[in-house]
Structure formats: C-alpha cells, structure tokens
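Below is one structure, written out as structure tokens; the observations come after it.
With one protein chain withheld, the remaining protein chains of the complex are depicted in position.
Moving on, here comes chain A:
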Amino acid sequence: MAKTVKKKSARVPRRKVCKLCLDRVEQIDYKDERRLMRAITDRGKIVPRRISGNCTPHQAQVTRAVKRARILAMIPFVADSYR
C-alpha cells in the first residue's frame, strides 16, 4: 500500500544541506576564483539557492563575492560560449 502512494506522488523533496556550512566556510572571498566558478552556471548566472541548497547567509555572501569578481573581470557577467 505504501508503495502505491509513493509512486503517485510526483516527487519526494529531499532536504538539502548547505555545502558551505558543512565545509565550515566562514567567508566567501571574491578572490577565490575556484569557488566562484562553481557558484555560477556556464552561462555566468549565479546558481539559485533552490539548486545549490545554500543557506541564506552563505548565499548572500556568494552573491556579493560573485558581483565583486565580475567587476574585476575575474568571472564573466555573461558567458556566451560553453567552456
């Protein structure tokens, strides 16, 4: 019985944990290019919290760092080519 119920429901939302909290990252630095490359899509957009699973304080830090790094041309505002 339980199985049929499970099949019918569209999907089971799984709890995401903030990766940055797990790694105990205190500060996200705009100079930390490697990390920032992971925080943007290959289009150059900031990965939304719903996908990344970041907690609010961390996502805010990521956003700020990405925007600063863009100003310094370390990461693109818009990536028009796939890497």
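One rule holds for everything that comes next: a contact is a pair of C-beta atoms (placed from the backbone, for glycine too) under 8 Å apart; a residue touches a chain by one contact, two chains touch by 3 or more; residues count from 1.
Note that in this section contacts and distances are computed from a predicted model.
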Omitted chain (choose from "Small ribosomal subunit protein bS6", "Probable membrane transporter protein", "ATP-binding cassette domain-containing protein" or "ATPase") - UniProt protein name:
"Small ribosomal subunit protein bS6"
Contact with the hidden chain only, please: which chain A residues?
11, 13-14, 16, 19, 27, 29-35, 38, 41-43, 45, 47, 50-53, 68, 70-78, 82
